[in-house]
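Here the complex is missing one protein chain, while the rest keep their positions.
Right after this comes subunit A.
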Amino acid sequence: MGGVMATLSLEARRRFSQRGRQIFFSDSRKGSDGRCRQTDSSDSDFELEAVRHQPEGLDQLQALTKFTKKELQSLYRGFKNECPSGLVNEETFKLIYAQFFPQGDATMYAHFLFNAFDMDQSGAIRFEDFVVGLSILLRGTVHEKLNWAFNLYDINKDGYITKEEMLAIMKSIYDMMGRYTHPILREDAPIEHVEKFFQKMDRNRDGVVTIEEFLETCQKDENIMSSMQLFENVI
């Protein structure tokens, strides 16, 4: 009896290993992790997942931004290489940005950046958003850059920067430094920095910074104005 069983089971195993696994997967999975996989709906799920986006033409983008054709081409190639579907979602964006700051944790700052780039709050950055944002930051006027910075700090986009918002931004920047710094990063370093910022920017001492106060103060500060030209010759 044992020999018969062995030969029978060997035969069946060879045949079953090709096809049978699929059926047994869906059956035995129910027991192990409680997730019911129905084979019909999961097929259609695969096809629905492929969403893609095509950007506007090269000419329109050239009109929208201050980049040359070659620069747009090179930007697009990099963009398309990392995100073949033409859209960057937040996870991918965080991963990409984190590579530049290996020592610290760049995810929070990347989150704020993502919200600043994603102008229509769709949850994904298209190439147009990307390139328009870059154009402002790298080729825009000082006024436009300061506007963009204000938009970044104003997390809920209500036109005012509160202390909590600024603290969140500051903490995210300090997080990028990581743990091994000199001098050692103290808990209240971001808080102190926020206080200094508000002392400088908040003219009427109402606890929030408006866009006018921000622009005014920045334009009077020589350091800030001279540093605005730092990142222009990037591409």
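The rule we apply is simple: contacts are C-beta pairs under 8 Å (C-beta built on N, C-alpha and C of every residue); 3 or more make two chains touch, one makes a residue touch a chain; residues count from 1.
Everything that follows uses one rule, which is that contacts and distances are computed from a predicted model.
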Would you kindly match the missing chain to its UniProt protein name, picking from "Alkyl transferase", "AP-2 complex subunit alpha", "GATA amidotransferase" or "A-type voltage-gated potassium channel KCND1"?
-> "A-type voltage-gated potassium channel KCND1"
In the whole complex, what residues of subunit A lie against the chain that is missing from view?
-> 1, 4-5, 8-9, 12-13, 16-17, 20-22, 24-25, 27-28, 31-33, 42-43, 46-47, 49-55, 57-58, 68-85, 87-89, 91-92, 95-103, 109, 112-113, 116, 122-124, 130, 133-134, 137-138, 145-146, 148-149, 152-153, 169-170, 173-174, 176-183, 185, 189, 193, 196-197, 214, 218, 223-224, 226-228, 230-231, 233-235
